[in-house]
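Complex shown without one protein chain; remaining protein chains in place.
Up next, chain A:
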Amino acid sequence: MMATGTLNQYIQYVERMFRTANGENLARLLSLRDDHINNKNLRSSDIATLVEGNCVAPLDEIIIYHLCCVQALSVKDFMEAYHHQSQCVAAVVRLLQAQKEENWSLSLMYTVCLDLRLVAQKAELCDAQSNGKILEKAAESLLACFRVCAADNRTADEDTKRLGMLNLVNQLLKVYFRINKLHLCKPLIRAIDSSPFKDQFPLAQQITYRYFVGRKAMFDSDYRSADEYLSFAFQNCHHQSIKNKRLILTYLIPVKMLLGFMPAKRLLHKYDLLQFWDLVTAVKNGNLREIDHVMEEHESFFIRAGIYLIVEKLKIIAYRNLFRKVYLAENTHQIDIVSFQAALQIMGQVDVDSDETQCIVANLIYDGKIKGYISYQHKKVVVSKQNAFPPLSSLY
């Protein structure tokens, strides 16, 4: 659209789309990811004077900032581009505020907001000193949009701008995860969860949302919710979006493992996540030395994905599996602490003593992973006659 043609034609076209309330096409005409940005006729060092007076307000300023941004991008000045795009977003905010009782321009808002985030990311990469400050600024612009949408509560359900909230929240979540400011997610999540449109948002947006909220729940050690959100995302994600499914699995697998469900090798193979396979085997066998080894080998993968600490927590599951083996081997309901201690030492925890072994067992009992009690005097663990090691999957 508009890959050729003059500036005046472009302006007229934009105006027509605006007058006919054609949000989709308007959005494309003001997108940074459309063909028209390669149209040299739309570039000039003096866009402002060329557009001014040639176009109705408030569309003129949106066009000016947009084309200034295009101009800056063409010379790869991402910082400059970011400034123009953020002004473009601010102009769209004013437009939205002026449009009462209608929401056809939400597509335009989505587009300029997404573009803002992408440009900010580019600018961030070019400026080693910024350290997330540009993205943080971008988030403020997005929040301005969010406020306009969230405040639109007098309009009829089908025309309300509140329908645009989730798209923005997803953009914001992406920013906050990237700059590692997870505490800022909470009010956004609350806003969506309490929204009456919670289940009416487009499925694609819901999947993105649940993916991030699931990851957040994982960091907050709320593994049950994490499982719920991430499973929804995984099951509903389009089957051809292998990349996204792989991303979801990166978090869903360790969460599932903590809850006692081990992934099949076929699955790991399909999504190129075999890094987890050695871990699965080690956790199943209660092999602590092997877990350490896997953590070392895939350290950068685990750290980059942000799951290193979760993997560390999988050792607790490994303890449980190891002690269950001891219990089965001893075939008695009164097991000496020494036996558990020896097992730990064989499996790589060489410096463990009787006291720490008791502490590890105590935690498993407290979590309900072992049914029984410890006798300090006799240095024994007395386990329940029935179901001494209940299946992990039955615990949550």
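Operating definition for what follows: a contact is a pair of C-beta atoms (placed from the backbone, for glycine too) under 8 Å apart; a residue touches a chain by one contact, two chains touch by 3 or more; residues count from 1.
In this text, contacts and distances are computed from a predicted model.
S.K.: Looking only at the UniProt record of the hidden chain, which name from "AP-2 complex subunit alpha", "ATP synthase protein 8", "EF-hand calcium binding domain 2" or "SAC3/GANP/THP3 conserved domain-containing protein" is the right one?
M.R.: Hidden chain, UniProt protein name: "SAC3/GANP/THP3 conserved domain-containing protein".
S.K.: Of the listed residues A:158, A:199, A:296 or A:355, which contacts the missing chain in the full complex?
M.R.: Hidden-chain contact among the options goes to A:355.
S.K.: Which of A:104, A:277 or A:308 sits in contact with the chain that's absent?
M.R.: A:308
S.K.: From the list A:6, A:38 or A:131, which touches the chain that is not on show?
M.R.: Of the listed residues, the one touching the omitted chain is A:131.
S.K.: List every residue of chain A that touches the chain not included in the displayed model.
M.R.: Touch with the absent chain occurs at residues 128-129, 131, 180, 182, 219, 221, 303, 306, 308-309, 312-313, 315-316, 355-356, 358-363, 365-366, 373-377.
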